[in-house]
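The complex is shown incomplete by one protein chain, all other protein chains being positioned as in the whole.
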Amino acid sequence: MSIAAMQARVREGVPLAGAWGIEVLSYGEGLATLRLPAREDMLRPGGTVSGPALMGLADVAMWVALLSLSEGRDESLTASLAITFLRRPPATAVLAEARVIKRGRTLSYGEVTLRAEGAAEPCAHVTTSWAATGSK
Amino acid sequence: MSIAAMQARVREGVPLAGAWGIEVLSYGEGLATLRLPAREDMLRPGGTVSGPALMGLADVAMWVALLSLSEGRDESLTASLAITFLRRPPATAVLAEARVIKRGRTLSYGEVTLRAEGAAEPCAHVTTSWAATGSK
Amino acid sequence: MSIAAMQARVREGVPLAGAWGIEVLSYGEGLATLRLPAREDMLRPGGTVSGPALMGLADVAMWVALLSLSEGRDESLTASLAITFLRRPPATAVLAEARVIKRGRTLSYGEVTLRAEGAAEPCAHVTTSWAATGSK
Partner (left out) sequence: MSIAAMQARVREGVPLAGAWGIEVLSYGEGLATLRLPAREDMLRPGGTVSGPALMGLADVAMWVALLSLSEGRDESLTASLAITFLRRPPATAVLAEARVIKRGRTLSYGEVTLRAEGAAEPCAHVTTSWAATGSK
């Protein structure tokens, strides 16, 4: 599946991803890199990207990483997501790098590192588990 | 501060809250109840409210609970947020009940229970910590 | 099952519970209260109960709360556990109150509040999910 097709797949599956303009930059073998453009309505006072926007970006990034292991077919849903904010990101685009740590039959688990575009250090770190639908 | 004034305060502070139409139903003494109306763009395939929408709602609900303890002045930011999805909510409005468990000088902590409107059992549970700005 | 029988069941199932002298004070209907006596080998410098001791106590408390819903038969295992430390407990006994929030076929979820014996405010808060064996 091409990157453009994956991006279309994700925006269809998660309407927020389209509304926010989330882009798929690369994906494959349990990894994925996504980008959230800078948007006025994603900011918090002080000019920092809002927490919900970062959480949504991380959630979508992990889904793409999972889809990369299943040829674009994955009906699992987020079972849990934990985010820790490490530094306030500036009001720029944000990159998310997702990595599947375990792909299981009923539960998968991975982590996502979020960075302001151009920054060396992460602004947030996420761990998340996904459950096969029907298993809860 | 009236409920209407609190709602205006929150929508100003977190533009997503306004874009999503989040309502403040009640607040006081470290508690807050908020409502996310049913919206087409918040859904996932299968007609369930998306994870990012629930996370955003919970994040805002905890902020209102914290504001209730400080007369509407609170410059702290989310330090971490962990959500566990318990049941897929139907495509209805969602209520969030937030409770401050600890109000500290540099770190506060609380929980948020999310329910589909009219449902007895929660669809998700959140714990979150908040850091005073300048303390990270 | 009597409280004494439940305590024996737990110490058999989790040898650490016996080694640490964990007591079952009460249990029933998805709730359980356990007690960790003050012990020299559970302390950290400064005279505070160590994190691993509190985590172990919370883990065992949730197991008892789950057992209370299944007549003492439960082969599920901890799938995840998240603890937030709120206040340093003094070097006293610690009480754990566990509550099952969701009992599911393959995944259950609950919370545990930890308090130094005699204290009004919690010293730590835990959320934890449990998976039926064979489901991972």
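Think of it as A, B and C in the order they're written, each chain with its own count starting at 1.
We take it that contacts are C-beta pairs under 8 Å (C-beta built on N, C-alpha and C of every residue); 3 or more make two chains touch, one makes a residue touch a chain.
The structure presented is a predicted model; accordingly, all values stated were derived computationally and were not measured.
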item	value
Options C:3, C:16 or C:38, residue touching the unrepresented chain	C:16
Footprint left on chain B by the chain that the document does not show	79-80, 82, 104-107, 129, 131, 135-136
Residues from chain A at the interface with the omitted partner, ascending	82, 84, 86-87, 101-102, 104, 109, 111, 121-122, 125, 127, 129
Interface with the undisplayed chain - residues on chain C	13-16, 19, 40-46, 48, 50-53, 55-56, 59-60, 77-88, 133, 136
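By definition in this document, only the chains that are shown with their structure count from here on.
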item	value
Chain A on chain C, rotation in degrees - Cα superposition, rounded to nearest 5	180
Whole-Å gap between the CA centroids of chain A and chain B	21
Where chain A and chain C are represented by their mean Cα positions, the distance between them in whole Å	33
Residues of chain A engaged with two or more neighbouring chains	79-80, 82, 136
